[in-house]
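Removed: one protein chain of the complex. Kept in place: all other protein chains.
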Amino acid sequence: MMKNENLVHYIYGIADNALILGQRLSELCGHGPSLETDIALTNMALDLLGQTRSYYQYAAALLGDGKTEDDIAYLRIERQYKNVLLVEQPNKHFGYVIARQFFYDVFHLLLLQELQNSKDETLSAIAKKGIKEVSYHQRFSSDWIKRLGDGTEESRKKVQEAIDDLWKFTDELFHMTEDDKLVFEAQIGVDVTALKQTYYQRVKEILDEATLSIPEIKWFQKGGKQGIHSEHMGYLLADLQYMQRAYPNMKW
Amino acid sequence: MKNWPLWEVFVRSKNGLEHRHFGSLHAADAEMALENARDVYTRRNEGVSIWVVESKNITASNPENGGELFEPAQDKVYRHPTFYDLPDEVKHM
Partner (left out) sequence: MSEKEIKNLEEIFEQRIARDEKIEPKDWMPEKYRKTHIRQISQHAHSEIVGMLPEGNWITRAPSLRRKVALLAKVQDEAGHGLYLYSACETLGISRDELYEQLHTGKAKYSSIFNYPTITWADIGAIGWLVDGAAIINQVPLCSTSYGPYARAMIRVCKEESFHQRQGYEIMIKLANGSPEQKEMAQDALNRWWWPSLMMLGPTDAESVHTEQSMKWKLKRKTNDELRQQFIDQTVPQADLIGLTVPDPELKWNEERGHYDFGEIDWDEFWQVVKGHGPCNKERLSARVNAWEEGEWVRDAAMAYAKKQEDKKLKKAI
């Protein structure tokens, strides 16, 4: 039987992805390859952070212990963040930014398209709103995968490097935690394992069109969903949480 | 290499209105120009439809010829409804 706590953890799983990816994208604000691209990436960051807030506000209401969206965003310890390893990977170069985005967007859209059918009305409403935003994200990142893949020799090399590096994090997207399973059984959550085939098919289509190759990797990394993150995560959180940690219990 | 060309952006604010020139931006191709226009010029929900045209494809009239192009239209008063006298009893026409 699903408990309130399971649902809250399930929501963290989705929302933390949006928060951490949004945080990564906002690091780029002011440093993009062109003014236009800068504005576009920031728009995606804003969409993701907006979604994060909706999820956290709902989680806070479920907790019912007076916690706010900010307590959830800022005051957990690293092991309590449930985001996948993919989204915390750093902005090594624009190829990584786009590949990470693309890998996540394709999954994100499939997830929300299922989540909109959730028995939980709040989650269904958040998903419906998110679908419009994420459809655009997927379009944006797919277009850029093609531009970089089928652009110059250098760009192909760079984006292929990113795809090869990040591929090992894609499998975790389809991993079900105990919370996920219980929430799915309650007809609130999504069975992500069922999305896997469509996901890799879509990814392959775009990579083919971009004349990029699919990495032949058999070993995948996971852990984020259990709160076991990469070494990058601590620094990301140090930045994110700095103010709330340095000045506890204050209003901003 | 060559830099991204300049595009002119036209936005329809809502259905029923014409597309209006909003400004310009740089993009490598038409698809990107549309996406950029969406992100740059409709961040505050300003539009329902966007046109983009590469600036070099616009032919503009020369202001030095303004006299011959536009002044001849100034004295064609018969193109305007107020040119015609109607009895006061006809209220709307």
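Order of writing sets the labels: A and B. Residues in every chain begin at 1.
Basically, contacts are C-beta pairs under 8 Å (C-beta built on N, C-alpha and C of every residue); 3 or more make two chains touch, one makes a residue touch a chain.
These numbers come from a predicted model, not from an experiment.
In the complete complex, the residue from A:80, A:152, A:213 or A:226 that touches the missing chain is A:152.
Of the candidate positions A:93, A:119 or A:204, contact with the unshown chain belongs to A:93. Among the residues A:16, A:69, A:105 or A:172, only A:69 touches the chain that is left out of the figure.
Not every partner is drawn; the one left out touches chain A at residues 23, 26-27, 29-39, 42-43, 45-46, 49-50, 52-53, 56, 69-70, 73-74, 93-94, 146-148, 150-152, 154-155, 158, 239-240, 242-244, 247, 250-252.
Interface with the hidden chain, as seen from chain B, comprises residues 1-4, 6, 23-26, 28-29, 32, 40, 43-44, 60, 62-64.
Convention: only the chains that are shown with their structure count from here on.
Centre-to-centre spacing of chain A and chain B amounts to 41 Å, using the average Cα coordinate of each chain. Note for the complex: chain A touches chain B at residues 34-36, 39-40, 43, 139-140, 143, 147. Of all the residues in chain B, the ones that touch chain A in their complex are 4, 25-28, 31-32, 35-36, 39-40, 43.
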